[in-house]
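A single protein chain has been removed from this complex, and every other one stays in its place.
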Amino acid sequence: TKTALSDQDVLQTDVKDNTITWGVKADTKLFGLMDIKDSKVKGFEIDLAKAMTKEILGKNGKAVFVPVTSQTRVPLLRNGNIDAIMATMTINPERAKQVDFTKSYFDAGQAILVKKGSPIHSVKDLNKKGAIVLGVTGSNSVQNIGKFAPKAKVLQLSDYAQALTALKSGQGDALTTDNGILYGMSVENPNYVVVGGSFTNEPYGIAVNKGQTKFKNRLNKALTKVEKDGTYNKLLDKWFGHVKGFNYEEMKR
Amino acid sequence: MQNFIDAYSWINIRYLLQGLRVTVEVSVASIILSYIFGTILGIIRYAKIKYFSAIIGFVIDLIRNLPLLLIIFFTYFGLPNLGFKPAILEAAILAMTVFESMMIAEIVRSGIVSIDSGQMEGALSNGLTYWQGLRIILLPQAMKNMIPALVSQFISLVKDTSLATIIVLPEMMYHAQIIYGQNSNYIIPMFVALAVLYFVVCYALSLLSRYLDRRLA
Amino acid sequence: MSMIEFHDVQKYYGDFQALKNINLTVEAGETAVVIGPSGSGKSTLIRTINGLEPIQDGKLIVDGYDLADKKTDPNKIRKNVGMVFQHFNLYANKTVLQNIMLAPKIVLKRPDKENQELAMSLLEKVGLASKANSYPRQLSGGQQQRIAIARSLAMRPKCLLFDEPTSALDPEMIDDVLNVMKDIARDSSMTMLVVTHEMGFAREVGDRVIFMDDGQILEDDTKEQFFDGEPTNERARQFLSKIIVHK
Amino acid sequence: MSMIEFHDVQKYYGDFQALKNINLTVEAGETAVVIGPSGSGKSTLIRTINGLEPIQDGKLIVDGYDLADKKTDPNKIRKNVGMVFQHFNLYANKTVLQNIMLAPKIVLKRPDKENQELAMSLLEKVGLASKANSYPRQLSGGQQQRIAIARSLAMRPKCLLFDEPTSALDPEMIDDVLNVMKDIARDSSMTMLVVTHEMGFAREVGDRVIFMDDGQILEDDTKEQFFDGEPTNERARQFLSKIIVHK
Partner (left out) sequence: MIHIFATQWQSLLYGLGQTLLCSIIALFFSLIIGSLFAIFEIMPNKLMRVIGRIYVEVFRNIPLLVITMFFFVVLPLYVAKINGFTAGTIGLTIYTSAFIAETVRSGIQSVDDGQMEGALSNGLSFWQSMRYIILPQAFKIVIPPLGNQFINLVKNSSVLAFVAGFDLMYEGNMIANDTLQTMPTYFAIGILYLIITMPLSYYMRHLEKKLA
């Protein structure tokens, strides 16, 4: 039952089983994407999770990855199917009421993607009646648009490809989400560009069940460790070094 | 056009077909199970057994009126709270079976209702019991009339398996999403491929129904 | 022991009284013909005997069982009392042979070999041995009705009930069915209760004629009384003149 | 001009020839009765006249239109040629009055008031004015058939076709329907073609008797020839003896 689950000490069990089970994205380029050839999930978050697992459990520690969607990640965490969520999840106060976050492991910023030659050059240009901004369900971007361009209407689609396709069909004036992802799209579609730089901070955090303070603290410690020993920067370079226009140097730790 | 050529690389197609295989497996399992349970429930509801039929009837109405998506959700995430923790595949089949059984129960009930009442009277006066008359005389005739409705339901079922993407069942729709996750330009080619593959499977069911319809006519 | 006994039987459909104070005894081996205008309760009468309709008051004893008693399982009676309907009610999903063999097989557990032999001999009797593997819908009405009779006979019943067995048939089919029924009636051990307007049948093999109107039995005469004398009841006389003149 | 003319008409169902070389003329105002064994093609004959079945060869001129011609719209003919079926075919979803008023309203665009008056007077004529607001299933077969006749008459047709109008009826209902039909037949302007085994009807109001067998017309006699002389055709004689003896 629920109480039993939260009573269990996740850290203790993980150490005993020599395994940490991570909930990760399987459909998000650069962060967590299933590789069709070998059916393994790959990306920055995966590599980071692996590094942190090794840090916590030692060289032979095992990281298991369970693909999650924005609808399933919290119930899976609650039911104990996964120990932690590392899935482009922005830390915000509303969410912090339901789960505990570690400190941020990636400082994304929200940006907008538009068609080349579009009259829209920054989020400010979207602040007018009739402007439509496309987003993706499960990202934190809606509330932010509400702050930066309150007059615009936001449509959320179920994944990035659908949102981009909707943009191409003229269903919206701009596509907004975290800059890393937008730059990825821009590489595939040179006719679409990221404009205006990022206008928010979207700190991604690892979520664990409430009450698992020991585990959370251990994760924080591991994160600091991989940042300090250069692993973090190496991974940043590996995944974002080639993304045109994305200033990953700024994000080095 | 180039998008289509790239999207239909052998590796992607193979991945899509792997998804199709799961779709078909879940569909076949759910069709067989829900056909059995749906028939039983439909008969119980038809037979007007005191209290029992009314209760079953209420449960049938309740479940068939809920979105399948939510039933899948509850099966996968709610049941562990009750001490049963199904795997993704089990949860998908279980949820589909529960839901589709209720839809089929309703079809079976209305199928039996539509059989001429003389058939049951003939059976009774011939010495058969009510249940024998139901099983041997009414049900086979009802089944024949129900073929179009049943097959429509099974076609819905096949496509509804895609709702289990929500619990990350590796079926065809989910695999398509993974593929266009690699490159967002693949989305339209993938939707076209989905349309074709679902069509092939479902149309095969349609043809089967026409064939059965003719054979039993 | 009498085959069928009605004692002050009352039957209602909701508020509507379809049978009013019925008293009637049919002895084993008798052939009784029931006539009367449409809606007079003939079908209702015959259906209560087979337990297809419950009665609300009185006693109805068939083959020694009291149908008014809730504890009586009507299936016990139906094993010995067959019924033939206006619209045949053959099993649409079974062949002719299966129609005949089904109930003996599952109700009486009669061995297959014996069952099949009896079925075929009954099909001979009704002149339809060649149709054993046809489905009901492939047969004419007259043929279907003869099969329905064979189906009832296969249970070797003590008593057969007929509800207007010829009235849905084309005129030229009627004779074949009536001939089969006359054959059965001449077998003195069979009790028959027949709702029909075929006066030729009544005259030839009936023992009694019962006239119903408005849920009541208004006349219950021997065949001789009914045909040679005149019915005493005015409505019966009227009705009789109407159906006989027309033919 | 003749009302109905068949010239060497051939009609097939798939490979099966249901009408063989039919030649027949019915004059306006005539009442012709068609008899023959089951499956002889009587229904088929009458259904071709109403365009319900296409013919494959020959000429079939009804009310001046050639039905063999693909360009002929059978609806033109049906406005003037009504049909009454064995099983009534009343609109199950409409009341009696709506059954009668529907076609005049939407086909002839007859004003409501006139339409209603005619419908009620026809209901009077068939003795069922009190049933105007009943649904077909609430009526006995005899009543339904009389409504069906009224429905046909409401179109004020020149010609009425009847396909065994009384053979699905309880015996006591038959007279009422026949009486209505006799009434219509006596109106000398109406052409009637009636498939029936009711010899009383043929004798009383028929002008001609046509005997069919095996898709062919074997006898086509005036009433007097047919009833007073004997039919010349052997099969016709046989058939006649069978249906008359039985009744």
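Read from first to last, the chains carry the letters A, B, C and D; within each, the first residue is number 1.
Note that in this section a contact is a pair of C-beta atoms (placed from the backbone, for glycine too) under 8 Å apart; a residue touches a chain by one contact, two chains touch by 3 or more.
Nothing here was measured: the structure is a model prediction, and the numbers come from that model.
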Original post:
Thinking of the complex as a whole, which visible chains are touched by the chain that is not shown?
Top reply: A, B, D
Original post:
Just one of B:Y15, B:F77 or B:Y186 touches the chain that is missing; which is it?
Top reply: B:F77
**OP:** Consider the whole complex, including the chain that is not shown, and state which of D:T44, D:S152, D:T166 or D:T196 touches that chain.
**Re:** D:S152
Original post:
Which parts of subunit B are in contact with the chain that was left out?
Top reply: 61-62, 64-70, 73-74, 77-78, 103, 106-107, 109-110, 113-114, 145, 148-149, 152-153, 155-156, 159, 162, 173, 188, 191, 194-195, 198-199, 202-203, 206
Original post:
For subunit D, which residues touch the unseen chain?
Top reply: 50-52, 74-75, 78-79, 81-83, 85, 87-94, 102-103, 106-108, 148, 151-152, 155, 161
Subject >> On subunit A, residues whose C-beta touches the chain left out of the figure >> reply: 70-72, 74-75, 78, 94-95, 97-99, 134, 137-138, 142-143, 155-158, 162, 165-166, 168-171
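Going forward, only the chains that are shown with their structure count from here on.
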**OP:** Could you put a whole-Å number on the gap between the CA centroids of subunit B and subunit C?
**Re:** 46
Original post:
At what distance in angstrom does the C-alpha mean of subunit D lie from that of subunit C?
Top reply: 34
Original post:
Between subunit B and subunit D, what's the gap in Å when you average each chain's C-alpha atoms?
Top reply: 51
Original post:
Of all possible chain pairs, which ones touch?
Top reply: A-B, B-C, C-D
Original post:
Which residues of subunit C touch subunit B in the complex?
Top reply: 50-52, 74-75, 78-79, 81-83, 85, 87-94, 102-103, 106-108, 148, 151-152, 155, 161
Original post:
Where on subunit A is subunit B touching in the complex?
Top reply: 1-2, 26-29, 33-34, 36-37, 66-69, 71-72, 75-76, 78-80, 159-162, 164-165, 185, 188-189
Subject >> Complex interface listing, subunit C residues touching subunit D >> reply: 37-39, 140, 164, 167-168, 170-175, 197, 200, 239, 242-243, 246-247
